[in-house]
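Only one protein chain is missing; all other protein chains are in place.
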Amino acid sequence: MDTRMTAPRASLQDARSSRLADAYAFVASRHWTFKVGSALLVLVLAMVFFAPWLAPYDPGALNLISRLRPPSAEHWLGTDHLGRDVLSRLLVGGQFTVTISAITVVISLVLGTLIGVIAGRAGGLLDEVAMRVVDLLISVPDVVVAIFLIGIFGPSYFTLIFSLTLVGWTPYARLARALTKEVNSREYIRAAEVLGMKRSFVIFRHIIPNTIRPIAAVSFLRFGHKLITVGGLSYLGLGVQPPNPDWGLMLAEAQPYLERAPLLMIAPGAVIFLAALSVTWIGHGMEIERRGARVAGQ
Amino acid sequence: MGSQDKMTATRGDPLLEVRNLRVSLEGDKAVVDGLDLTIRRREVVALVGESGSGKSVTALALSRLLPDALKITGGSIRFEGQDIVAKSEAELNRMRGADISMLFQQPQVMLDPTSRVHAQVAEPLRKHRGLQRRHAFARVVDLLRSVGIPDPAERARAFSHQLSGGMAQRVMIAAAMAAGPKLLVADEPTTALDVTVQAQILRLLKEERERHDLSILLITHDLSIVSAFADRVAVMYAGRILEEGPTAQIMSEPAHPYTRALVRCSLLMPGADGRLLSIPGSGSQALSITDGCRFAPRCALMQAHPGLHAACQGREPALDPVGRNWKSRCHADHHLLHEGNVT
Partner (left out) sequence: MMRQTITAPVCAIECPRRDAPRYADLALREPAFLSVEAVAKHYRLPGFTGSKVVKSVDNITLRVRPGEVMGLVGESGCGKSTFARIVTRQTDVTEGEVLIDGEDWLAPTGETLRRRRRDVQLIFQDPYAALDPRMTIGTSMGAPMAHHGIGAGAADRRARVIEMLHDVGLDLSFFGRLPKQCSGGQLQRVVIGRALLLEPKLLICDEPTSALDASMRTQILNLLMDLKARRGLTMVMISHDLRVVRYLCDRIAVMYLGKLVEIADRDVLFESPTHPYTKALIAASLLDQNGLEATDAMLDGEPPSPLNPPAGCNFHTRCPHARPDCAEFEPGLKQARPGQFVRCRHWEEIAAGPFAAQPTSEVAYPTPR
């Protein structure tokens, strides 16, 4: 039954600008958490990216005279137990956490999605085997794997990323496979088969674009999770090593001084929290239904 | 029995009178725009139209079951003389099932798959007639038998999801008729069914009409069942009625160009050149036309008679009588339509 109102679009250009307009409408109509989350994330990313220029002091500059100072005009967030400017350490420290988390998420996403899509398309034995592997690995917490491997090979960025992606790809694979199965059953995939389209085209031009949105939403949520994980590993001393600044590491270093200078712990904790919250809200906001029911006018 | 005889035999008092009904989507756009309709006792009135014409919305409005986004923003609906637009939800609940019942397109969707058939059919009986469970069951079996379900006692105990399409629709009819309504609003009741099952269901509705003095408002896009079953037809387009009258008249010599085109399209009747008639353009923009006739952009009659342009595009025609119990919303004289130079 056809109830669509046709507003003629005269050219390919208009179809593109209509997609831009759709994208804007998408953002504008989302839940407020999405908007706030996006704004926060942009702030965090800007902070991290521009850190070298924004930081007022060298994060490694020791100044044993002015140790554990409270916030003042010279040091907006005070200084830590070695006299280093907290604000500068916070800004620069973000770089490691955020970058490592981002790399981990991207690798897991690409790997997991490819495996999931191929398994979903192929079906049969390949699908069964892949999914049983996923079932097995998905129950292993990535933190445990990281602790294990870093314990053997020593802390390095490579080991960190490797251990986190080792099991980190599994949720993407599961989701991608489920989505692929669903898209696969759609009529235009049947049509593509009957038309004799090449398989690679079907996967890359039909299936993946139609599964991207849910996967993107999940990846934001996972990113938040990864931030906390990396922060936690650094806190345990398995991530970024001193004297390099890192949020998690700052948490660990601040612990003995909790009573005397609580800000040392609150600052990095708050930033981790806000960063993780912002991406979680974005992911969450991508999934909330658009406000206002769409009524099929009959 | 000729259709004329049928007309006088079933003419009764008006049961439902709709005047100038307006239903709007989220406050501004009217999907039903000034609808007038009268249904008398024992009358079967068909409301036909294509998708987007507003016919299903009308059905929902009449039984006051509109979704939240759609609201009645004007006009009146009088059932047995009482205005039901103003009634409260509690009063309407008492009316539904007992006075007005509805029948929908997808019976399996309306039936709760996890409950048994007799519970669903008994519901109106227990609500409106206050029957106790045991008596209700016996009555349900009777009802199921009367709608032609074989082994009714066994079927009554079955679960709803075990029913086939035709069976489910029969159960729905039983449930709809259980409390003895006077008006049945059937929204595309056979569209989802196989054509041979459709014929059975329509025959059943016809029997129910005869047995219980029932009036039926049949909403459909299928003109062949209208022709076989309805006493009167109202043709809807862009939220308005364009023509209304006795079925025989409208199907054979309609007054409105849209009706004529719709009949020929629906029944797939080829024209002189062996090709099928099609209505040019698309009806999707029709709702936004405020000056003039909404069908004018697609009207073949207007194309063929330039003298009508000014009137058709300037002023919206009123639903005027063109014969006995027959009205059409068109500026042109309907005899022009059959002159032969209009495709």
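Details
Here the chain labels run A and B in written order, and each chain numbers its own residues starting at 1.
Everything below uses one rule, namely that contacts are C-beta pairs under 8 Å (C-beta built on N, C-alpha and C of every residue); 3 or more make two chains touch, one makes a residue touch a chain.
From a predicted model like this one, the values you see are computed outputs, not experimental measurements.
When the whole complex is considered, the residue among B:F79, B:F104, B:F137 or B:F229 that touches the unshown chain is B:F229. Interface note: of B:R203, B:R315 or B:H338, the residue touching the hidden chain in the full complex is B:R203. Of the listed residues B:L92, B:M110 or B:L277, the one in contact with the hidden chain in the full complex is B:L277.
Remark: the residues of subunit B touching the chain excluded from display are 1-3, 50-51, 150, 164, 166-167, 194-200, 202-203, 206, 221, 223-229, 248, 251-252, 261-263, 265-279, 282, 284.
Seen from subunit A, the chain kept out of the figure touches residues 1-2, 4, 6-15, 18, 186-188, 190-191, 193-198, 201, 205-206, 209-210.
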